[in-house]
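Only one protein chain is missing; all other protein chains are in place.
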Amino acid sequence: MDVGTFAAPAVQWWALSPLLALAGTALAILVVGALTPPWRAGLLPLATATGAGAAATLAALQWTTAVASPTTLVGGALAWDPYAVLVTVLVSGSVVLGSLALSDWLWRERAETPEAHALLLTAAIGAIVMANATDLVVTFLGLETLSLSLYVLAAMNRRRTESQEAGLKYFILGGVASAFFLYGVALTYGVAGTTRLGAISGELGMSIGVPRNDVLLLVGVAMVLVGLAFKASLVPFHSWAPDVYHGAPTPITGFMASAGKAAAVATLVRVMLVAYPSRADDWRPVLWAVGALTLLGGAVLAIVQVDVKRMLAYSSIGHAGFMLVGLEAAGHRGAFAEDAGAAAVAGYLAIYALLVLGTFAAVALVVGEGDAATTVDVFQGLGRRSPWLASALTVLLLAQAGVPLTSGFVAKFGVVRAAVDAGSYWLAGVAMLSAVVAAYLYLRLVVAMWLRDAAGPAVAVPPASRVVLVVCVAATLGIGIVPGWFLDLLADVASFAS
Amino acid sequence: MELAVFVCAAAMVLVGAAGVITRSNPVHAALSLVLTLFGVAVMFVAQGAYFVAAVQVIVYAGAIVVLFLFVIMLLGVDRAEDVRTEPLTAQRPLALVVALGAAAVLVAAVVDGAAAVRDRAGSAPDAASGDADVVEIARSVFGDYVVAFEVTSILLVVAVVGTVLMTRRRLGTGAGR
Amino acid sequence: MLGALILVPAVSALVVALVGRARPEWTRLVAVVSSVATLAVAVRMLAEFDPGSAAFQFVEHRAWIAQWGISWHLGVDGISLFLVVLTALLFPLVIVGVDPHHDERRYLAWMLLLEAGVMGSFLSLDLFLFFVMFEIVLVPMYFLIGGWGYGERIYAATKFFIFTMAGSALMLVGIVATVVLARDEVGAVTFSLPELQRAAEFSVAEGRWLFASFALAFAVKVPLVPLHTWLPDAHTQAPTGGSVILAGVLLKMGTYGLLRFAIGLFPEAARWASPLFFTLAVVGIVYGAIAATMQRDLKRLVAYSSVAHLGFIVLGTFALTTQAVSGAVIQMVNHGVSTGALFLLVGMISDRRHTREIDALRGLQHVAPVFAGTFTVVMLSSIGVPGLNGFVGEFLVLIGSFGPARWWTVVATTGVVLAALYLLWAYQRVFHGEPDEANRGFAEMTWREGALMSVFVAIIVATGVYPAPMLDRMRPSVDALIARVAGG
Amino acid sequence: MPVFGVAVTASWYLVVAALLFGVGLFGVMVRRNPLVMLMCVELMLNAVNLTFITLASRLADVAGRTTVLFVMVVAAAEVTVGLAIVVAIMRQRSSVDADDLSALRG
Partner (left out) sequence: MIDLAWLVPLLPLVGVAVLVPLGRRLGDPRAGWLATAMVAGAFAVTVAIWLEMLGLPAEERAHVVRMFDWIVVGDLRVEAALLVDQLSVVMALFVTGIGALIHLYATGYMHGDARYPKFFLYLNLFVFSMLMLVLGENLLVTFLGWEGVGTCSYLLISFWHERASAAVAGKKAFVTNRIGDVGVMTAMFLAFSSVGSLSYAELGHAAHAGELAGSTATAIALLAFLGACGKSAQLPLHLWLPDAMEGPTPVSALIHAATMVTAGVFLMTRLNPVLAASHDWAPTLVAVVGAGTALFAATIAVAQHDIKRVLAYSTISQLGYMFLAVGSGAYVAAIFHMVTHAFFKALLFLGSGSVIHGMHHEQDMRRMGALRAAMPVTAGTFIVGWLAIAGVPPFAGFWSKDEILLYVHAKSPVLWAVGLVTALLTAYYMTRQVVLVFFGEPRWTSRAADHGAHGDAAPHESPASMLAPLVVLAGLSIVGGAMQLPFSKDLHFLEHWLEPVVEAGEASISGTWAYAHKWLLLAVAVVVAAVGIAGAVVVYGARRARAVEPRILEEAWRYDAAAARLVGGPGAAAFRGVAWFDATVVDGVVNGVAWLVRDAGAAIRRVQTGYVRTYALIVGAGAVLVLAWFLARGMA
């Protein structure tokens, strides 16, 4: 056996530096946390945020390079293109804000532990790997890393059975979904002979007009789609989401809805557009139908909830529907539509991540110890009790409802514009109508906060959460009022290395 | 010979699987799982994947099922689950429809599409050699799949950390208090 | 200059909201000063307006979201001029004249934000900017109704918000589609209304679909029967100031939008759809009036009268003759003044008696003759008695619509009978008769109220007697619009 | 090497895998013991593994086999975490019926 000819693939350390920063921080926290006496309050989240912030910064620094020359890393396993950089920044940023919100939650629940922060970091690694992978096997491993971290994080609050119930449900269903995804990968592999996205596309591109292997491939696409749709909580693969969002510790819910959802949707975009563009005519109608169902289902189910976290869970499902509108648009042939669609989805991901992180950070404060009181009633009179907190939450909610001059409107406008550009008028119309239905749910919270009076103590806003809220609200209004710079970024985002 | 091996292996796989979903006692289910895992391993061997087959037996049948049994015993939940009754109306018929549907679609796809898979079995270097198998896999793992390999390390860290976080007696470490 | 009309109230809303917490005694002063300053700017604009030009004047054009071809593009022409002035006038009057009863700081902040939004809607020449303003208005109005309203205020506020938003949801799709479909003719992606009007050409089917998406949004806002049911609830439950603004200017955003955008961009489709709109307008006139007759709540009655009055405006808008469109535009202003004044008066009644039930009120004229006299003048204006402002618009609409929509106009004309019926009947029940015990203590109009109402009465009489200054200034723009629609 | 005139082709293995996947899916839907449900997920993963190996053999490609190794690692990690969650739950309640965990709904 000739073993000497092995040539290890080149490793682009600079490009991998964000991942390394995250992994290094996670390991450092674990090792130091295990070996040293309890840390002073705030040091854990500070370390986590610093590490994640460093990762985000390292990624952001490479933006122009990535725009100029999108490339793949380590023998073609990971992409390093603008989309990848954006996802990296987005996920690392979510960790920064998520860990800050989480630290206040952990303090309140008297559950400080380095593991929770480490899992946030590993989840981020999984998310980034998953979304940036250019190899379906790597995608799968990233997905599992993300999922396993989230299962544990969801089940983390052992004082509350709902938390564990959420973890277990998420876990079992997630396992099934992973199996579906993996089966799809296997079938794709069988047809294309490779799991590299670019190579798959190349193989399929050659076989256009040769329908003989279509069945196997298409069923493979279908199963990949199902697996990712589950992660992105698209109807009808959403059923885990309300329970898990409800049961999980509130800041974790925020993290799942931001980084988790962003990774899943970004992966969907990359896989569909890079690996299967030649079958767009086949998968686009499915995305249309799933998108419409998701939009309407999310909105309709959200308005009948009495529990705020469930409500926001369903609303998060609806937002995933909006993201699909952009992806559906990208699925239309035609360079402009494709760019606009993918960019719109990216913009939506970023904007929604900020909104939902802030929202759940605020909700986490209001619902009180043990995440116990999560019904709408709890928010009554908040406007009088804690006007600043209520104002911030109102801005975030109105942005989610898509009120103009907030980032939420920019996001919605982006996907609708892409859809219209691609000729998907009806899907755009369904999206807008679902936004109307969903508006009712945000109004219910606003009503409770401002228009109903209830005596109660003021809700304290600890410094870390304050930072989160300020950042989220500032970004919401900043992007909403002056979206130019943000759109400039998005203009370059839709290019994929393979 | 090949047919006989296939038939036996297939029988092991499917009987074992049937056992997993029908045996009311989790211990029995776990043992049925072992049967399936062995059957799959046989099929691996039948297709020349010796190394993988070995790992299948060692890791899967060995480590994972043992872990299952360990937890079952640890928790003392080896009582039989009542599999005769189904509290959820229509759950079973619907599940049957869904499972049959999924299986049917997949069977249809593989039967219809398998022919499309480029058959290069003959053109490749001798796959029957166990050494070659291991070397190829090693090249693959540390070459094309080195990122995947590194990610699995993170994954294992997650598993460890997660288990620690889930099973530690006290909820928090009391850091900072 | 036009930017100031939006930014002054917007910024002072922020100031009131933020600074007011520390210095509550300043809030009212800031609000009054800024709204009066806005009025001053509007008056200056009115003074410098060139009455001979059909073009947009005082145009402000700055890049905003260049990536999407969206700009901060403001301008005013004869059609929007008086709506802007009306807006600038109503807000200070409401801010000075109506007491919110509680949480004044927030109330004033929302009011000023509302003013900014309404101004923006009337001034925007960019479709995107218009949509933003059109939608942003919902938020302050929602809070005003929900926070300072009566009775079922939250139901009403939510209904208002959701209903209006539902109407305009598809307009966003329509706006984007307009821009995208016009991209090749215009040569760029732009939301600029003048650019689109200049170059965009749509196929018949496209134009009609797009028109429908715009028209639906505006029809809800107007509101046209049968999309009107949010209006009585919103009006009835809104605080007095909210009702005045709602009736005075918010509804006009619908009719203005129809004229400026739906008709202005898609003339062929507008002509095609005009029988439908004639029918809905006329149904609104008769139906609104009949429904008004049967109301027991004074405010609800006035709300339904708005449905009827707005029917006239829509009729005139779609008749697309010079007289009818001029009438519609002037009627927008007139309805704002008259119905605004009616809501103020009803608000005063409700403040004094804590009820607006017609059955609970009696003989107010006996105890408060000046109040009753003011009410009479405003009522007669609303009925459309010549010599007062209401008549000018109504008459022009009808005489201008008679050509293109003869039989609809004949039916619409019967609306004047019904208008007299419901208002006089209500007046009779509320003001005539011997006051009973509960109404004997009804206070006569105060000096502050009198000063407030005298502004309205002055406008009512002045417009009715000498509308020429208004008509002259809107003429070139209306003619240009008609020419465009006829030529298209 | 056809015996009895019948050659065992790739499809045969693929069909077995598909059936195994279906059985596993059925098991997840009807079993109530979370541990057994987890086993059913393992069945599904094994079905995928079998598919991978079969296709890899057919393609004479090593990637499929490598992937199966990774899947086994994932399966191991998944089982570890899953069992940890089950253990955590079992500390607070005595039964291991997944149906009992239905406080979150609607």
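Couple of notes before you dig in:
Each chain gets a letter, A, B, C and D, in the order it is written, and its residues are counted from 1.
Criterion: a residue touches a chain if its C-beta (ideal position, glycine included) is under 8 Å from a C-beta of that chain, and two chains touch if they have at least 3 such contacts.
In this text, all values refer to a predicted model and were calculated from it rather than measured experimentally.
Across the whole complex, the hidden chain's contacts among the shown chains comprise A, B, C, D. Contact with the chain not shown here comes from a single listed residue; of A:Val304, A:Ala372, A:Ala454 or A:Val470, that residue is A:Val304. Among C:Phe402, C:Phe442 or C:Phe456, the one in contact with the hidden chain is C:Phe402. Of the listed positions A:Pro242, A:Gly291 or A:Pro483, the one in contact with the omitted chain in the full complex is A:Pro242.
In the full complex, subunit B touches the omitted chain through residues 88, 91, 94-95, 98-99, 101-102, 105-106, 108-109, 112-113. Mapped onto subunit D, contacts with the missing chain fall at residues 25, 28-32, 37, 98-99, 101-106. Summarising the interface, subunit C meets the missing chain with residues 159, 162-163, 225-226, 228-230, 287, 290-291, 293-295, 321-323, 326-327, 363, 365-366, 369, 376, 380, 385-387, 391-392, 395-396, 398-400, 402-403, 409-410, 413-414, 416-417, 420-421, 424-425, 427-428, 431-434, 465-468, 471-472, 475, 479.
Keep this in mind: only the chains that are shown with their structure count from here on.
Separation between the centroids of subunit B and subunit C, computed from CA atoms only, is 69 Å.
Averaged C-alpha coordinates put the centre of subunit A at 27 Å from the centre of subunit D.
Residues of subunit B in contact with at least two other chains: 106, 109-110, 114-115, 117-118, 139, 144-145, 148, 152, 155, 158-159, 162, 166. Within subunit D, contacts with two or more other chains are made by residues 21, 24-25, 38, 51, 55-56, 58-59, 61, 63, 66-67, 70, 74, 77-78, 81, 84-86, 88.
Subunit B meets subunit D in the complex at residues 1-4, 6, 10, 13-14, 17-18, 20-21, 26, 29-30, 33, 36-37, 40, 43-44, 46-49, 51-52, 55-56, 59-60, 63-64, 67-68, 71-72, 74-75, 77, 81, 83, 86-88, 91-92, 94-96, 98-100, 102-104, 106-107, 109-111, 114-115, 117-125, 127, 133, 136-137, 139-141, 144-145, 148-149, 152, 155-156, 158-160, 162-163, 166-167. By the touch criterion stated above, subunit D contacts subunit B in their complex at residues 1, 3-4, 6-27, 29-33, 35-36, 38-40, 42-43, 46, 49-51, 53-63, 65-70, 72-81, 83-88, 90, 96-97, 99. Looking at the complex, you find that subunit A touches subunit C at residues 398, 403-405, 409, 413, 416-417, 420-421, 425, 428-429, 432-433, 435-436, 439-440, 443, 447, 450-452, 483-484, 487-488, 491.
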